[in-house]
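Quick one: the structure is below, questions incoming.
Left out: one protein chain. Kept in place: all the others.
The first chain written gets the first letter, and so on, giving A and B; residue counts start at 1 in each chain.
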Amino acid sequence: MHERTLLEQAQALQDGEVSSVELTQFYLNRIQAHDESLNSFVTVTGAQALAQAEAADRARSAGEAGPLTGVPLAHKDIFCTRGVRTTCGSRMLDNFVSPYDATVVERLQAAGMVMLGKTNMDEFAMGSSNENSCYGPVRNPWDPERVPGGSSGGSAAAVAARLAPAATATDTGGSIRQPATFCGVTGLKPTYGRVSRFGMVAYASSLDQGGMLGVSAEDCAALLGTMAGFDSRDSTSVDHPVPDYQKELKQPVDGLRLGLPKEFFDDRLDARIRASVEEAVAAWEGQGAQLVEISLPNLPLATPAYYVIASAECSSNLARYDGVRYGHRCADPEDLEDLFCRSREEGFGAEVRRRIMIGTYALSAGYREAYYDRARRVRQLIRRDFQQAFEKVDAIAAPVSPVLPFRLGEKTQDPVAMYLIDCYTIPVNLAGLPGLSLPARPVDGLPTGVQLIGNYFDEARLLGLGAAWQRETDWHRQVPPGFA
Amino acid sequence: MDLTAETVRGIAKLARLRPNPDEEQRLIQDLGAILEFFAQLSEAEVDGIEPMAHPLEVDQRMREDEVTEPDRREDYQEIAPDAREGLYRVPAVLDSD
Partner (left out) sequence: MSEWETVIGLEIHTQLSTRSKLFSAASTQYGAEPNRQACGIDLALPGVLPVVNCEAIRMAVMFGLAVGAKIRTPCVFARKNYFYPDLPRGYQISQYELPIVEGGTVEIELQDGSHRQIELTRAHLEEDAGKLLHEGYAGESAVDLNRAGVPLMEIVSEPQMRSPEEASAYMRTLHGIVTFLGICDGNMEQGSFRCDANISMRQKGEKELGVKVELKNINSFRFVERALRYEQQRQVDALESGKPIIQETRQYDPGTDRTRPMRVKEYADDYRYFPDPDLLPVVVDESIQAELAESLPELPQARKTRLIDQHALSADLATVLVQSRQWADYFEATVEAGASASTAARWITGEVFARMHKESTELAEPPVSADSLAQLLKCIDSGVVSNSAAKEVLAAMWKGEGEAEEIIEVRGLRQVGAGADLDQWVDQAIEAHPDEVEQYRGGKDRLLGFFVGQVMKASGGKADPKQVSEQLRTKLQSD
């Protein structure tokens, strides 16, 4: 059963081949059997999952089932879930039980989906390797010595190991797409404003976007249709019609103009990954896509601009964790300052503290103009570069990560080297565009991926290109040895 | 980028963090390296470029002036580290400015 895609499982439920309770129990068993080594879940909600599955089965027998009713999935532990703790991978929120559901959680639940549990992640979504979780690192199912990528490492590893048919995730600078590539699964970061951020713990508000990790592009399309849409509780969500993504998938590739930005194929890119990306591009060309060389001249400035903006916003977003109303509070504070400083010093891990420090500095008197204001102007330039490119092309193809999944501990001593791993995913967040990461031909048994970048609200086109390729290949269907 | 211990301490104070001496050394190094990395931004040609607010250049939507939030004090205070008689408690604050 676990070798099937989410939509195939939905079909099995519909056909009565399996009940939701059976399917849910099956995944709970797999989590129990395999997750000790992976550490992809922070919380497994067995009893609640089975209760939800029973309700789904009842709805089905009452003839009230929707297309996704009874299908299990996991939520990244950044989405607030009422009654179930939401830790964000942080000691700060180790005891935090949210009094409300995130909009994403609410919508998927309303569609009848069953929550298996909450997945591990880099603390407050800050990281590219999932080594920054207070619950320990997540391991890559393809090689336990290697990282699964981050920050949605738990979601990616869980889907790759087929401990869940799909998982929600978030992407601020690549946190969906990069772990998707490292773990060999499909991941979509939608257009900024496409999916509500309400109830999604904030890292960098102007960049954060919720999305999902799944086995196939079609699975992602099905989930996006449920998750997307305007939410009056999120002022930055956009009131734009939600198309029937699954229907739109069938649009032909023939005649599409596919852009290849030279700045994405530079010398930072591992040659073996380049070969895998080029193979995918050639496949689309074979299906009738027209390849166009393009340039995004401001791209080299994207990574520093991103880290200035993200750190600045995070330094402010994380100021609410002060030990007063919820979350970690230090023992026996001497005075108010002690309460604030010690609760925060103890509650946050090293990388989060580092980014708070950098962001505070970048906003402080005398430096804001040189760092924060300038970075926001660079952001505008990058957005323009993409807008000009989309006058010439319908979608852009690029690598996701310049490197293969690396070993645990390999880059933890050098923050800047770690930041540069996101160089191909970050520009998409700065511009607010949708990006899709698809598994490509592995290198030495390690997954690689190709990235498709679309114009605003053009998720359907990306998913269509992805589905067209996945009809010809089976990289996305491969299950890591040991999890078969 | 030369970052002094004093600057790092000042920033930590603003951010309400309290690094120990070892961490402070580490921060001086790391932040220095990161700021050096940021220095590339000075090469950008941004004269006359407006800072970006929202990728889609949309305007603020507003809500009507209606009270729709119910009283959920008990729910909210159940997760509080220290709330009694409906009030959050903190060490004495000396001046109420």
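Everything below uses one rule, namely that a residue touches a chain if its C-beta (ideal position, glycine included) is under 8 Å from a C-beta of that chain, and two chains touch if they have at least 3 such contacts.
None of these values were measured; they are calculated from a predicted model.
**Q** Could you tell me which of A:98, A:216 or A:380 touches the chain that is not displayed?
**A** Only one of A:98, A:216 or A:380 touches the chain omitted from view, namely A:98.
**Q** Among A:86, A:226 or A:298, which one touches the chain that has been omitted from the display?
**A** A:86
**Q** Would you mind spotting which of A:236, A:303 or A:478 touches the chain that isn't drawn?
**A** Touching the chain that is not displayed is residue A:236.
**Q** What chain A residues would touch the chain not displayed?
**A** Within chain A, the residues that touch the unshown chain are 79-80, 86, 88, 93, 96, 98-100, 102, 197-202, 204-206, 232-236, 312-313, 315-316, 318-320, 322, 324-326, 336, 340, 360, 363-365, 368, 372.
**Q** Spell out, residue by residue, where the missing chain touches chain B.
**A** The missing chain touches chain B at positions 10, 13-14, 16, 51, 53-54, 58-69, 71-73, 76-77, 85-97.
The definition used in the following text is that only the chains that are shown with their structure count from here on.
**Q** Could you give the separation in Å between the centres of chain A and chain B, each centre being the mean of its C-alpha atoms?
**A** Taking the mean C-alpha position of each chain, the two centres sit 23 Å apart.
**Q** Inside the complex, what are the residues of chain A that reach chain B?
**A** 95-97, 99, 191-193, 206, 232, 235-236, 238-239, 298, 300-301, 303-305, 307-308, 315, 319, 322-329, 333-342, 344-345, 348, 350, 353-354, 356-358, 360-362, 364, 370-371, 373-381, 383, 414-416, 419, 431-433, 456
**Q** For a test of understanding, state which residues of chain B touch chain A in their complex under the given definition.
**A** Chain B reaches chain A through residues 7-8, 11-12, 14-19, 23, 27, 30-31, 33-35, 37-44, 46, 49-52, 54-56, 58, 60-61, 63, 72, 75-76, 78-82, 88, 90-93.
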